[in-house]
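Here the structure comes first, spelled out in structure tokens, and everything after it is commentary.
Missing here is one protein chain; the remaining ones are kept as they sit in the complex.
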Amino acid sequence: MDFVTFLIQVLNGVQYGFTLFLVASGLTLIFGIMGIINLAHGAFYMIGAYICFWLFGITDSLLIAIMAGIPIMFVFGYAIERLAISVLYKRDHLYQVLMTYGLILILNEMQKILWGSDFYSVPIPEVLSGSIPMGNQEYPVYRLFVSLVCMVVAAGMYVVIGKTKLGMMIRAGASNREMAQALGINISRVFAVVFSLGAALAGFSGMIDAPLSSVYPGMGNYILIISFVVIVIGGIGSVKGAFVGAMLVGLADTFGKVLVPEFSSMVIYALMALVLLWRPQGLFGRAT
Amino acid sequence: MTHSRPLLIFLLMALAALAAFPLIGEEFYQGLVIRLMIMGIFAMSLDLLIGFTGLVSFGHAAFFGLSGYLLAILTPEYGPVSIWIALPFCLAGTALAALVIGWFSVRTSGIYFIMITLAFAQMFYYYFNENQDLGGSDGIFIFFKPSVAIGDFQLLDLSNHNTFYYFVLVSLVISYLLLSNILKAPFGQVIRGIQANEARTLALGFNTRKYKLVSFVIAGTLAGFAGFLEASHGGIMSPAHLGWHESGIAMMIVILGGMGTLYGPVLGAFAMGFLQDYFQELWSDHWLLLMGAFVIAVVLFLPNGIAGLVAQLRRSKGDAP
Partner (left out) sequence: MSKNNKSRRNFIAGAAATTGLVAASSFIPSRFAIGATAPIKIGILLPYSGTYAMLGNSITNAMKMRIEQAGGRMGGRPIDYVAVDSEMSVPKAPQNTNKLILKEKVDFLVGPVHSGIAAAMAKIMGQRKTPIMIVPNAGSNAVTGPLCAPNIFRTSFSNWQPAYPGGVLMGKEGHKTCVTISWKYGAGIQMMAAGRDGFATTGGKSVKDILLPFPNVEFQAHLSEIAALKPDCVFAFFSGGGATKFLKDYEAAGLKDKIPLYGPGFLTEGVEKAAGSAADGIKTTLHYASNLDNRENHKFRADYEAAFGSGPNVFSVQGYDTGSLLLQAAAAVGGDVEATADVISVMETSKVPDSPRGPWAMSKAHNPIQNIYLRQVADGQQKLLGIAAEALEDPAAGCKMT
């Protein structure tokens, strides 16, 4: 391929990486900080998209739909954490896998009961609906906008976790739950907040992706697997790792499709296996 | 594993019921029970990993499916393949895959182990999904059940559904006894030690990584045996057999039945089979909702599974726990 096309493919990969990061960031928070494997993460993504669709139907504005949708996702995540997740903190990973697998089934069916099996569309807002000419094609402005939003979220997460008191409590709870509790930090509440934050992030990425991908049953399935691949590559619990992992996966997937179409679907798994061989804890994970 | 009297009686009765079933059951129900027995073998093999070695593998269905595909590749379109060729080939192929995947996987632990086994299973899934020569997502046929013959003399006619039923039943019993004996042996003690506390077992001088790998290969090969039976039974193999949903259901069966008991997962397989049918009758459009609620209920209220209930009875009788 010529140089211009190569650059455009790099842009494709990076832009895909940004959207992956947004989705995976919530998962790595929940996973890394609470030690909870949340298989229902893809379902949260899907619910975010449906809530956005529903609110858009009422308000006719994507912005309002998202602004209203995020708190709804947060509350929803909080409810799930209190009702289903908190009982599993002391239990084996296996039970978390199963519990959240059960949640997937329930959430998927609830979605179908509420909204049916048809697929829906959320239009891109007028102001962002243009395309920028780039070589022999055009690049949709909305995609660039989504990448920008992801960058802002990434920066925000870095600041909150690294530089605020809440972030410190979260990090303390992640390293040593008992100790943090002994120091007077209400770990249960911190964990509830983190889970809700993770759910809200997943839902938000579903909302912001909705204009691009349309809203349909099972839209979270693929997202789930690929999110896990991203955070395992990056290192569980590390937001920086999730970012790097997302970029690697985005680029590997994009160039895999173009260079080795026969095996493109296996490329990201091969990448994950390679990383785990070299560093079993992921690129930026804590060595166990 | 020593069993108490009541438990032994229960197991023998269940075995007798299974053995007697073809005399009264219609062909369709026989087919259903055959599938449940095969799932039982598959679940037992997973229990070896989850319940006794402490390795949560999320990619176990890969071995199940791989073996089935190997049989499909070996079986020609116009006649059966000999079991003396097919079975060793399928088992060897699966064992090799388990060796390779296991070698990579046992270097990790905890969640990473779960993820890397999932990753490898996904690679297998996508390989078969993409490979159009093997049918792609539509799957591939196994036209004939393997032939069991010496020269021209036929030992067993597996296409007779009664014969095949007993063939699977005997396989189930042999698998159970095999695993049971492995676990009674010193090897079994070591892997149970690894599950309880790997660091301590390591400190005692055991190469835990090697033991985990051996356990992984045994489990994978046995799963391959189940896959061989499934391919013979259903006559079709598809990438879905290798998918993570299948692995997830297997885990569910192990927990529902009671992990760490060997016979529990077999009970779990039967329970799941009937439950699925029951839920579908109750609410055909959204039965998955009921299934999801059930899964959550099991996690919350029945963590030791059905076998746990049975064990409680055993305990309350005054035996040592």
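As written, the chain order gives the labels A and B, with residue 1 at the start of each chain.
Keep in mind that, in the parts below, a contact is a pair of C-beta atoms (placed from the backbone, for glycine too) under 8 Å apart; a residue touches a chain by one contact, two chains touch by 3 or more.
The structure displayed is predicted, hence computed values, not measured ones.
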Given A:Met219, A:Val244 or A:Val275, the one touching the chain that is not displayed: A:Met219
Which residue of B:Phe89, B:Phe104, B:Phe141 or B:Phe206 touches the chain not shown here: B:Phe141
Sole contact to the chain not displayed, among A:Met1, A:Met67, A:Leu114 or A:Leu183: A:Met1
Listed residues B:Leu99, B:Leu178, B:Ile236 or B:Leu275, member touching the removed chain: B:Ile236
Hidden partner interface residues of subunit B, rising order: 6, 9-10, 13-14, 17, 21, 24-29, 31-32, 35, 126, 129-130, 132, 135-139, 141, 143, 233-236, 238, 240-241, 246, 274, 280, 284-288, 310, 313, 316-318
Where the unshown chain meets subunit A, residue by residue: 1-2, 5, 8-9, 12-13, 15-16, 109, 112, 116-121, 123, 131, 133, 135-140, 142-143, 212-214, 216-219, 222, 253-255, 257-258, 261, 264-265
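Basically, only the chains that are shown with their structure count from here on.
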Residues of subunit B touching subunit A in the complex: 50, 56, 58, 104, 107-112, 114-116, 118-120, 122-123, 126-127, 129-130, 244, 248, 251-252, 255, 286, 288-289, 291-296, 298-300, 303
Interface residues, subunit A side, partner subunit B - complex: 31, 37, 84, 87-88, 91-95, 97-99, 101-110, 112-113, 225, 228-229, 232, 236, 262-263, 265-266, 269-270, 272-273, 276-277, 280-282, 288
